[in-house]
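Every protein chain but one is kept in place in this view of the complex.
We call the chains A, B and C, going by the order they appear; numbering starts again at 1 in every chain.
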Amino acid sequence: MPIRKANPEPPFNIIRASHVAFDVSDLDRSRAFYVDCLGYLISDADSNAIYLRAVEERNHHSIVLLKADNAAVPVIGFKVSSEEDLDRAAFWFAHKEYPTSFPERPYQGRTLCTCDMFGMPLEFYYRMDQRNCMLRNYAEYKCARIQRIDHINCFTPDVQASFDFCSELGFWLTEYTETDGGNSQLWAVWMHRKGNVHELAFTNGRGPRLHHIGVWTASALDILYICDVMDSSGFVANMERGPGRHGISNAFFLCVRDPDNHRVELFTSDYLTVDPDHEPLRWSLRDPQRQTLWGHQAPASWFEEGSFFSDVRPRQPVLQEQPIVAR
Amino acid sequence: MPIRKANPEPPFNIIRASHVAFDVSDLDRSRAFYVDCLGYLISDADSNAIYLRAVEERNHHSIVLLKADNAAVPVIGFKVSSEEDLDRAAFWFAHKEYPTSFPERPYQGRTLCTCDMFGMPLEFYYRMDQRNCMLRNYAEYKCARIQRIDHINCFTPDVQASFDFCSELGFWLTEYTETDGGNSQLWAVWMHRKGNVHELAFTNGRGPRLHHIGVWTASALDILYICDVMDSSGFVANMERGPGRHGISNAFFLCVRDPDNHRVELFTSDYLTVDPDHEPLRWSLRDPQRQTLWGHQAPASWFEEGSFFSDVRPRQPVLQEQPIVAR
Amino acid sequence: MPIRKANPEPPFNIIRASHVAFDVSDLDRSRAFYVDCLGYLISDADSNAIYLRAVEERNHHSIVLLKADNAAVPVIGFKVSSEEDLDRAAFWFAHKEYPTSFPERPYQGRTLCTCDMFGMPLEFYYRMDQRNCMLRNYAEYKCARIQRIDHINCFTPDVQASFDFCSELGFWLTEYTETDGGNSQLWAVWMHRKGNVHELAFTNGRGPRLHHIGVWTASALDILYICDVMDSSGFVANMERGPGRHGISNAFFLCVRDPDNHRVELFTSDYLTVDPDHEPLRWSLRDPQRQTLWGHQAPASWFEEGSFFSDVRPRQPVLQEQPIVAR
Partner (left out) sequence: MPIRKANPEPPFNIIRASHVAFDVSDLDRSRAFYVDCLGYLISDADSNAIYLRAVEERNHHSIVLLKADNAAVPVIGFKVSSEEDLDRAAFWFAHKEYPTSFPERPYQGRTLCTCDMFGMPLEFYYRMDQRNCMLRNYAEYKCARIQRIDHINCFTPDVQASFDFCSELGFWLTEYTETDGGNSQLWAVWMHRKGNVHELAFTNGRGPRLHHIGVWTASALDILYICDVMDSSGFVANMERGPGRHGISNAFFLCVRDPDNHRVELFTSDYLTVDPDHEPLRWSLRDPQRQTLWGHQAPASWFEEGSFFSDVRPRQPVLQEQPIVAR
């Protein structure tokens, strides 16, 4: 399978994965999870929404919790390089006949709302309100000591299509999984803009759906500690997978589910990918080290469950291959 | 179930769990596991035996690998307080009509060989050859950076009987598991002499068999690192359980199997138990936190597999209760 | 210098270092330090006293803060093995013509108050009120995640005399510092009862004075974290020495001063010393690795400053040798 290179002259400049909004059915319960258990800081909150940031973040929010009847993901957000890039983005999406709009977003500057070819809701912005960086205020660190949002991982019904779309927007491939045999096909891709393993990843599956957001901690011991805390906070059943070491990305990770089953991956120690001649790393779908270096197979829920995007009906995937699943 | 207190005036003074001998079928393969992968130091070796110690240990050996046709455990060893204690021990066991002998043991002083009521082979000694403590020679630390032997864990066909035997010898109970209901019975016990959670533990099962030896590391990160090393050393399939946090003992642990399936538990961060009024901690057999605080159920092999003691035929256990096992 | 062995038949059985009382000039300020910054749990408090324990401790208190006009140390406390041991202790001290009394101590059972030959105030008890062990309640861990009291370190005007006194009471020597040359003399001693490096240490200096109490954490990373927290809590000036690695005891440590200049050492990763044939480790006073393996010389305050025991006038030390001090 020839791997398409990132567009060296993308139509507009995406800086990084920035934030996600979660529709949640009980704000208090979600607050207990994100704030009291994981240790997120509240930038603003009212009876309908809670805006969260992690200790390193100056941007007003990287997670927005929105009171709703049903769990869903209204949007995933990316920061672009300037207001002009927003206009270029609006032009490009409109030219490709994707829907575009500029709704009001609290605490954000001009925000372009659009989607990909499967209807996955995307928003782009340049300016967001700034809050104090708490990175050096260690007395304010709580629980998991999460530093910042790192990446967004989605199911797509067609990995090749999602990959081509993102390549054109300038995302660089760092690692990928293929089926084996003469006519190998993409099973999953990891793509970045900011210089580490990923901003955005796609895995073959019923989609579009959000698989997880990944959030960065400074040390594996922070992740071990949150395992202990989740137990004594009553969230032990929310621990879905890990802690362990991914083969992919080399990251030490823990995957947890929030009270609405939105998945959050705590994540640390991947690597630098800024070199333009950095060769993507290929994994066979049959390689057991792909999922984890430590031999722990992922549970079936990892391959099957994800969050629906608001008002987007997922499609069946084009590939029917089976990854290795824990019995 | 009334818990019998440790005998305050035991017939002889046991200091601690000291060593174990493993019959192994391929010395080179075992050396690759214990020395190259786990990082044990070789105190002495010849074509029939390898004597191993960890970085803190001054005693000549805490693990002895013996070339043999079949995997087995010839003996588990305990250090006593003096030569006089050895004589008192010999008298006590002989008086109780257990077999006693004083065979030659390389690198050990006078050594009493005997057994418990199920035939589990025990040896006691006071003097062992001393080697340099490498605790401050950090450049010699390898891989798992194991500091010392911590404990020995066995299956017994009758936990109450094994517990009574050890209580009489002065072992203190720190934690125990009981069946629930009106006529609760002991399922497992953890007992110490040296002041932490255990020297010796017993679990209900076909026995006597060795379940595992536990070895101490200074930090949970040492245990995470050995997980990574085992993978790249070709021993990923030898990782059986963990890393994780036991509810019992509060220890952070990883369980691995050596090339003959003898089980070694890397273990850190339990607690101090020297107070004479330290109350034992009760766990219900049905409490899922007993096995692990993080919700990872133990695999069936954990409950079923163990090392045979040389020439000792295990018996069926008196209790037929079932613990919680990963599906 | 011939090293006297611990008395194998001590007059009474001391279990371990148990607690210390600190006279402090401002309870609120001390609470901010011990509770808000270090993370101690409050077992009880009123307008005149705060009783503190760490997360592992079941005993009601290991630090007692007492409102007073001046900073001082009213007493250091040790747990004995039984009520009978208390009576044997009272007999022994009275027989040696030390003052003895049994005052009321809140939350403690019968408590013997006495002193050593230099007037250092000692108390012994067997029973103390018990509180819940919070070791597995990780959501309650704060800041330094201190687990328990580990040891007490004092200046003495005559190390040989203090050593002889403690040896007779059954303390075992683990490490010691001597002057060099033909007529070497003891400069410092580390002695244990509970099986690690020390319960009680003495250093040559104007004394008796308390040098520090040592408290145990599970990991060096806990100690790094409290360094970060002390800064952002406004206590950066209270960090006196470290973090670093002691040659003596091999411990990773950080020494901090409380608002009244009482010194607390956070401490982890020493080693097991229960073997009766464990040979004490000798250090030369001139060995720079004695203080730290990492080449950081101790500040002058480390050798000069300590807490006065209430109403005890320190004497000049018998040795006038100089250790290595940071310029």
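Brief remarks follow.
Here, a residue touches a chain if its C-beta (ideal position, glycine included) is under 8 Å from a C-beta of that chain, and two chains touch if they have at least 3 such contacts.
What you see is a predicted model, and the numbers here were worked out from it, not measured in a lab.
Within the set B:45, B:161, B:229 or B:274, the residue that contacts the chain not displayed is B:229. Interface note: of A:48, A:82, A:261 or A:316, the residue touching the hidden chain in the full complex is A:82. Of the options A:25, A:250 or A:310, the residue whose C-beta touches the omitted chain is A:250. Of the listed residues A:7, A:219, A:284 or A:297, the one in contact with the hidden chain in the full complex is A:219. As for the chain not pictured, it touches chain C at residues 220-221, 224, 227-228, 230-232, 236-237, 239, 243-245, 252, 289, 293-295, 327. Considering the complete assembly, chain A touches the hidden chain via residues 15-16, 56, 58-59, 79, 81-82, 126-127, 130, 135-136, 147-148, 194-195, 218-221, 247, 250, 268-269, 271-272, 274-279, 289, 293. Touching residues on chain B toward the chain that is not drawn are 37, 136-141, 143, 219, 221, 225, 228-229, 231-233.
Quick note on the criterion: only the chains that are shown with their structure count from here on.
With centres set at the average Cα position, the gap from chain B to chain C is 33 Å.
Within chain A, contacts with two or more other chains are made by residues 221, 228, 231-232.
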